[in-house]
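Only one protein chain is missing; all other protein chains are in place.
Showing chain A:
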């Protein structure tokens, strides 16, 4: 007989409260995680959405990409050696629309590649978030350091850098705006890192992301919040299961007295834990995925299925550990003591 299920059926209120706590805490964690990922995307989607590979910047830039200036010969040498490699530059700046309203953007230019949109001179491809500002294909922009006009050729999804939409421009336009003929960075897709010229320093994608000002600090704070929530949730699980077990000590004692195995009592507790946790996690994961789709476009929220499943697994494992630790008392409970305690 499945006494675990029979207890849930009879004591719906108690299990509903416990389930609600698991649901609320996990939902909060999913939402915070979604916001953390969203902010991370908002800060560095341009880099994060690139395939895995190596980033190179000049050694004397001291790991600050916008101080990096690549020597033309060195750049050509790397690009010749690594066929799919590209050189590119990123600079924060402004675009002025017809009403002279300034739009903060991250200008990006690169050598020919399939990784970034191809842009002709006098054109600009913008991140789609700028559509929300009423900008349309064919609109024109000016820039204080640029003599001509930039016409919007297209929009591209999820292309942000340093919390600003990316504006892809032609290299010639970039050189005019920033009075430089040198690129800042080289990106070489693929796991193999070729021989690095002495004047360059190589970074993995993760290492390069951490050189972006504010990215590391922002992510560290957000990840700390997420993991702190996970730890707190684990403790909450353990405390609630502990309290539930303490209330049931006399019952466990009587069940032991009539001959129920300790392992059967653990099975009963694990079944209940699994039922509550899985149901609550399914609800909170589902709700957070709905929120992921319905969140306002201005809200940096990004929660993938993978992250949801990973966090759910962590929650389940923590719930299991918490319940098991709190259930260690079951092993210690003496039937005799429970009998002498009075009516259950």
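Here is the rule we use: a residue touches a chain if its C-beta (ideal position, glycine included) is under 8 Å from a C-beta of that chain, and two chains touch if they have at least 3 such contacts; residues count from 1.
Simple rule for what comes next: contacts and distances are computed from a predicted model.
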Name of the absent chain as recorded in UniProt (options "Putative hemin import ATP-binding protein HrtA", "histidine kinase", "NADH-quinone oxidoreductase subunit K" or "Integral membrane protein"): "Putative hemin import ATP-binding protein HrtA"
Hidden partner chain, touching residue among A:22, A:70, A:86 or A:255: A:255
Missing-partner contacts on chain A, residue numbers: 1, 3, 6-7, 9-11, 250-251, 254-255, 257-261, 335-336, 338-339, 342-344
